[in-house]
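Excluded from the complex is one protein chain; the other protein chains are retained at their positions.
Chain naming follows the written order as A, B and C, and within any one chain the residues start at number 1.
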């Protein structure tokens, strides 16, 4: 069979990732980070007196990704089930003279691939956390601005009691803050140098293994993990969990945006584009849809990594290699979920009038709880619940609103006379602790934002 | 942030796919198939008298992927959450004169993307089924050649009773045949044209919708499904199941290869390469490892597609778009699993001497059942089981083989005198129905192979 | 730590399963089916002359689940990682005299567990297929009755073009028919006896293995698979796919029901209960919600089974045992999804008035395509699209309906004079091929229903 080279799939990266994250988790950057490992290894070994400084300099100066034929390198990766073997071979060919002897000295291929992946992950976690600020800033502004913009709270997608749109945005924001905190925590706990030699003993470096490891960690600005973790993948599992939860959190927000943008609901317009090919004048929540697609792909990758945790003995046959696809997938799609959720929130148009109108839908059924609680203060909860049930049934029978039916009911009137009934039916009076909650979240986000290096709002 | 374009991830395609499948499920081919849809649509509509024949010719002649800027197309896909919208726009610009009016006439974007994906899937199923023949031919040859090559059967990874390696290969072959049958069946049942217009009614074509649909199906050589299935994704779910099972079947074989190639087991050499960067003289089962990695990625994609089945209303927000990554992933990684399992089987070296030697390991414990059954004919199963237990314990205490301990036991000798004990301890005598099983599988495979167009073995 | 026995989780079975399926996939029924295997094995071996008829009778008469202490049996299952070992031990104790010797003769524990599971699966597939008829009958009635009940078709959860509710129900019905066909197919292809002895050779039965296998298959009314499949789990993978797709199909329907029942949409009432504890007068789509929960759990179990396919050698350590939970989970939750979807459809109230009213929402934007196509016959698609875009923008600016804006536009009027514009804006005129589609599906379902033994509608 003869055909042109496959070329980039392209569509997935364009639709469900960000250019930065696709670049970071490209095959090219993976090679670049492996070369960074090899260069740092040589320098660390020179510093520890294991190899000559001149050799280290020569090796480091050859560790430039532009000098490598990536197509050949990836192709040859299949001969050893790792890109590190052809990379070390090619690097050795590039280095001239005696220095050639000291390439990859004392290391094993997995030291290069694992550490390179951790360098990518470290930067990927930062990109994700930083990317969250777009959604965070937008949510914070919405929470503040719409503190008292009342809308129907919905359970089972049915009107329940009123909430303010600001509280809803605050709940999104709380989730965003926690995602950022979680990504930051996992960066501190689980990102680590991998350096153990052929089976994790550093035996190839004799007495000097620990020194080299410490210098290498310093060179790469990676935490030293205490001992190699080549076949213990709980660090990756923890990272997958944190990134997967980030993606899932975006999906929650995006799902709300899609639902609130429905034609009949119309409380939000969550599209800055989204034209149909067949229907003019239709605006689809495309950013949110892409966030949902990306989040789904990201949580799938996270699950794959949890399932791939058991690595056999000192290096797995299969579970290890699968990570080289699943980890990039995880980060790229999570970045896509963060990106599109942020974009959707940034360009959101809020329609308070529709929120108010919808609250009145179904005859003000959303205020049934408020009525129940107001009656219950006098009648007790069980009796109040029963009474409101009857009033609501009467409203349905008569085709009138709950408020009007309540006003017409003697028992209600005997408890809630005059203006009290009006107050009961004003959603803005029924916000409970919403402001306290919103303030809590805004404070928390300010701290998170500060710690991520963003300017204070 | 400024950086070079991301470029292809590359590594995953190189390691866990095949060039053919990566090409088939590339973004470029997706566009090519959408253009095939647009061209066939124009021709079908001309045939049905919906649009002028000249317009159809003009449209069809512009449907050439080389004329499209794919980078721009993918980038613009994010504005409508579908590549079909920019594709139709670009195609309309390419078509000259009046014909421009008739581009994409009466269709919706999802008609183009779903049908294009089905065209890819149809070819992908054929590639997978054809690709299985490499593993199939190799397994069939092994099943025939090693009918009576005895080895330890292993349960819980412990020696159980003897099996022949030919029977093991036959079991692999049975699975391969069933996978091919399943892929063929799903190609017949689930691959289908999608054509319904904006919401699945073909209303935009008035009276002529059914004619156009029938002609279009004929043009593309795709089954007509009776009605559009845009939001009913059970066809995709069934395809995901069949392809996922194919990948899982490969993983079973690859897992056996890895286990039988272990240094201590040494019954197979399953590597045509697999050098370590740190250790000369080490040969890793790299093909099998890559098959395991690819199969893991493929079953993950299959699970994602099952989970994405519920599409909202007439077109989903998120679940649909995720398919554009998950379906290519499914096919590419399944192809990788098939490829590497085939490569491993093709280059397999079998070591019957090690199989024989291992069978003797642990003092012939693998023959314990044979001894039990032989004794049970006289003593009954319970008593025989008890007796063999005692003999085995005695063998362990004395550090002798089970056979020697049995020969030294009066109770055993009273039942199995003279040559009978030797026969009991000859694994080749303990093959049961293996030949019948092997013949069954070889016959079945011959039929499968014939139906797939392969030459008879 | 001292505490009372855990007792049944109970809640999951009550909410996400059916009593029949929970009963079928209970531990008790699993034991019952293993006993059916042991009894049939004894009878088959007597028929083949392997064991005395009297022994077979004695064994078979002891194979009654009431005589077994299930708590003890399950507890002892952990000593051998299989319930078959204590079961055989207990059964042997129950059988008196010489017959005791012939219990489980020539079989291995996995023969009992796999075959028992297949007996459960066979019945489980029938239960699922039969259970689908409730949803099928309801959908068929809706498809017929609401052929011309127009509603908004929705893509991205936004109004697109009109569809009839009958067509939507027909699409559900098509999926239900295909699910039933698929379950029936997999019952024929993948359900099979497992009988191979300790490592799949039937060596323990010498020359008579094939006879016993054939008689055993006949006794149990299970297909004979040609060869044992103990470590080749593609049959289970295929079953998982078919059942998972069934659950996913239910989720599609349930998702539509939830969305169409939203307070603002109000086109369906999908609840026969669903009271809130805090809010009287709220009716939640609880059946559909439970279907969605159950379907999610079922597809998870299906994915687990696909991932567990690679079994080591002749019997797996771990992947096999996990099936004993994942297979019951798969069937129970799929049954729950089928049950609750059926219940929701059966008690559905359709509100054609709301469908009509919603179609008018947003100024009749759902008719934009109809207008475009009508104009395009004269102006060509591109120009028509552009014109409708402008008219729609004008409608939005002026706060009038699309119809009124169209009527006021000179260019539109010059093409669609007089009554033609009214016809264009009548959704019932814009049903395209819907009736053909509906008829196709109703015919297909009648056949499916007939083949499942249901009375013809």
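The working rule: a residue touches a chain if its C-beta (ideal position, glycine included) is under 8 Å from a C-beta of that chain, and two chains touch if they have at least 3 such contacts.
Treat the numbers as computed from the prediction; the structure is a model and nothing was measured.
S.K.: In the intact complex, which of the presented chains make contact with the chain not displayed?
M.R.: A, B, C
S.K.: Could you tell which one of A:302, A:335, A:355 or A:406 touches the chain left off the display?
M.R.: Touching the chain that is not displayed is residue A:302.
S.K.: Using the definition of touch stated at the top, determine which of A:28, A:122 or A:233 touches the missing chain.
M.R.: Answering carefully, the residue with contact to the hidden chain is A:233.
S.K.: With respect to the chain omitted from the figure, which of C:53, C:71, C:349 or C:378 is a touching residue?
M.R.: Within the whole complex, the residue contacting the unshown chain is C:71.
S.K.: Taking the entire complex into account, which one of A:39, A:87, A:135 or A:205 touches the absent chain?
M.R.: Answer from the full complex: A:205 touches the omitted chain.
S.K.: Can you list, in ascending order, the chain A residues touching the missing chain?
M.R.: Within chain A, the residues that touch the unshown chain are 81, 92, 98, 100-106, 108, 110, 153-157, 160-164, 167, 170-172, 174-175, 178-179, 182, 185, 197-206, 209-210, 213, 226-229, 231-235, 237-238, 240-242, 244-245, 248-249, 251-252, 254-256, 259, 292, 295-296, 299-300, 302-303, 306-307, 309-317, 369-370, 373, 376, 379-383, 430-434, 436-437, 440-441, 444.
S.K.: Need a quick check: the contact residues on chain C for the chain that isn't drawn.
M.R.: These residues of chain C touch the chain that is not shown: 1, 3-16, 19-20, 22-23, 25-28, 30, 70-71, 74-75, 77-85, 88, 104, 107-109, 197-198, 204, 251, 254, 258, 273-279, 284-286, 288-297, 300-301, 303-304, 307-308, 316-322, 324-326, 328, 333.
S.K.: Provide the residue numbers of chain B that touch the chain removed from this figure.
M.R.: Looking at chain B, the ones touching the missing chain are residues 152, 154-161, 258-259, 261-266, 274, 276, 278-286, 289, 307, 358, 361-362, 365, 368-369, 372, 385-386, 388-389, 392-393, 402.
One rule holds in what follows: only the chains that are shown with their structure count from here on.
S.K.: Can you check how far apart chain A and chain B are, centre to centre, with Cα atoms defining each centre and the answer in Å?
M.R.: Their C-alpha centroids are separated by 32 Å.
S.K.: Quick one: report the Å distance separating chain B from chain C, using the average Cα coordinate of each chain.
M.R.: Measuring from centre to centre gives 24 Å for this pair.
S.K.: Residues of chain A that contact two or more other chains, please.
M.R.: 258, 274, 276, 278-279, 284-286, 289, 307 - these are the residues of chain A that touch more than one other chain.
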